[in-house]
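All protein chains but one are shown at their positions in the complex.
The first chain written gets the first letter, and so on, giving A, B and C; residue counts start at 1 in each chain.
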Amino acid sequence: MTRVLLTGFEPFAGDSVNPSWAAARALAVDPPAGMSVTAARLSCVFDRAVGELRRAVEESAPEVVVCLGQATGRPDLTVERVAINLDDARIPDNAGGQPLDRPVVEGGPAAYFATLPVKACVAAVRESGVPASLSHTAGTFVCNHVFYALMHLLATELPTVRGGFVHVPALPEQVLAQPAPALPTATVAHGLRALLSAATVATDLRTPGGTLH
Amino acid sequence: MTRVLLTGFEPFAGDSVNPSWAAARALAVDPPAGMSVTAARLSCVFDRAVGELRRAVEESAPEVVVCLGQATGRPDLTVERVAINLDDARIPDNAGGQPLDRPVVEGGPAAYFATLPVKACVAAVRESGVPASLSHTAGTFVCNHVFYALMHLLATELPTVRGGFVHVPALPEQVLAQPAPALPTATVAHGLRALLSAATVATDLRTPGGTLH
Amino acid sequence: MTRVLLTGFEPFAGDSVNPSWAAARALAVDPPAGMSVTAARLSCVFDRAVGELRRAVEESAPEVVVCLGQATGRPDLTVERVAINLDDARIPDNAGGQPLDRPVVEGGPAAYFATLPVKACVAAVRESGVPASLSHTAGTFVCNHVFYALMHLLATELPTVRGGFVHVPALPEQVLAQPAPALPTATVAHGLRALLSAATVATDLRTPGGTLH
Partner (left out) sequence: MTRVLLTGFEPFAGDSVNPSWAAARALAVDPPAGMSVTAARLSCVFDRAVGELRRAVEESAPEVVVCLGQATGRPDLTVERVAINLDDARIPDNAGGQPLDRPVVEGGPAAYFATLPVKACVAAVRESGVPASLSHTAGTFVCNHVFYALMHLLATELPTVRGGFVHVPALPEQVLAQPAPALPTATVAHGLRALLSAATVATDLRTPGGTLH
């Protein structure tokens, strides 16, 4: 059994649900074959989320960590490739914090790449019938903050644990009156099951996955 | 029991599925309370679809007719408000036909408005947790062709039957590798059940539903 | 000399400029060869704009009338093909009026098609180096209201005058901080000069210009 930690966020920006936490919970209840999945819910708060992540890692001793976040406007599961050492909050977080142009980790490297086989993950989600693509920016809000902190933790303390971040679309119920892409939790969870099954492959695919800009 | 006819289209443009037919079938199997739903599959062919529609109407003697079509790129269920008397095919239909600047019905009026209570329909879909909005163009391909022909048939021969057209997003499996909005059939069918339940209300809502352009 | 009437709107929705009026004025100052262009500014008010349009038509006795409007979010010049007999205001107009589900002309036909050679117009704009396309909805706000009223006036009183409507993108200065497509007045005016030169051709092009939905 491969031990997986999936994190999702609490609702933010006035919403009452967050598709990332709904998906994490769904996979904990119904994990992929051969995997045990622990779901942890993180605060959408710069000064709390990383402590919560660290505790969840300590308690579940995972071999793979995938943090999930909500990306309203994106139509598909986006596997993030790079976390940057920058907090720059466009809106306040759930505790009113709004850091500007501050590093996630003082003195840390400018960026970390995910250590998941990101292209194999994208391919596996698509093969399961769910749209997916690579992304080269996780933004500069709490999602990127947690992603960077995760990769820093793994790089400095747990080098054998694989880690990454996946953004998921809004839920249909979050975009009722304003046209925006959405996927229900069952679809997202189905794609994430396929993603996790690919997360432990030894060698990533050699296929183009980049963007022109 | 209210008798409802739902039509969907066969796949087109190289696809192997069409979300409109998948949704129509789902509602025939599991209709809203108090309704019997007949599903009819139309060819994506200008010169066949209207004959098929007319036969389906004759066979099912519906009180409400809602034609469904696929709108790749739209993120929500869009209730069409107006059908125009114009065929102008950007691509060939499934039989290779590509009419340009031809009326749907020679000598017919320039347009028909749907006779569904379109705003009550949009509100009901949203209340069911599925995104929806009004649309003021059904394009100029086979969807608009069928919509116009339906409204002409009802106006000239069956004035007590209500009719309209709803575009539904692509299925997730149709947009695997290219980012585009999508909804699975279960979500679309859930929204359409709510829509049908509102389709028989006597008076439409008085709420803004327009667009600036 | 062909006499052309171009109308533009005053600013609305809190803006201090309207690209449609800026473009109309530019063409009055510097018209296409062989044309005299009168520019008239219309109120963005349902209950005033049509009276102003009628007076401008009476005063300038045009052979061609093209009304212009602003379409924030559209990236190119869009030649409208159809005006519908429906006012449904999403926001109040500049006098606070917000009609809902009201016909533009009581008892008028459901729609009018533009009598410009719309495909030749689109082709001419593109040939001049400016992006353009056909549109099948001018919305349900003051733009569509004026477009419908124009076509009704021409159909019922001035059948030899050609008429149509063109939406133009926002100006760069209107979208400084929020990413949205924009074109400066010089570019729009350049495209409109080409459009007007094509507006008097006898026969429209036979090319596909439709949309799938």
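Here, contacts are C-beta pairs under 8 Å (C-beta built on N, C-alpha and C of every residue); 3 or more make two chains touch, one makes a residue touch a chain.
Everything numeric in this text was worked out from a predicted model, so none of it was measured.
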Missing chain: touched chains present in the view: A, C
Residue of A:E10, A:E173 or A:D204 in touch with the missing chain, whole complex considered: A:D204
Residue touching the undisplayed chain, where the options are A:T2, A:S36, A:T137 or A:T200: A:T137
Absent chain, residues of chain C that touch it: 74-76, 126, 129-133, 172-173, 175-184, 186-187
Residues in chain A touching the chain absent from view: 13, 69-74, 81-82, 84, 86-91, 98, 100-101, 109-113, 119, 135-141, 143, 167, 204, 206-213
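The criterion applied here is as follows: only the chains that are shown with their structure count from here on.
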Touch-based graph of the chains, sorted into line, ring, star, complete or other: line
Where chain A and chain C are represented by their mean Cα positions, the distance between them in whole Å: 46
Contacts with two or more other chains, residues of chain C listed in rising order: none
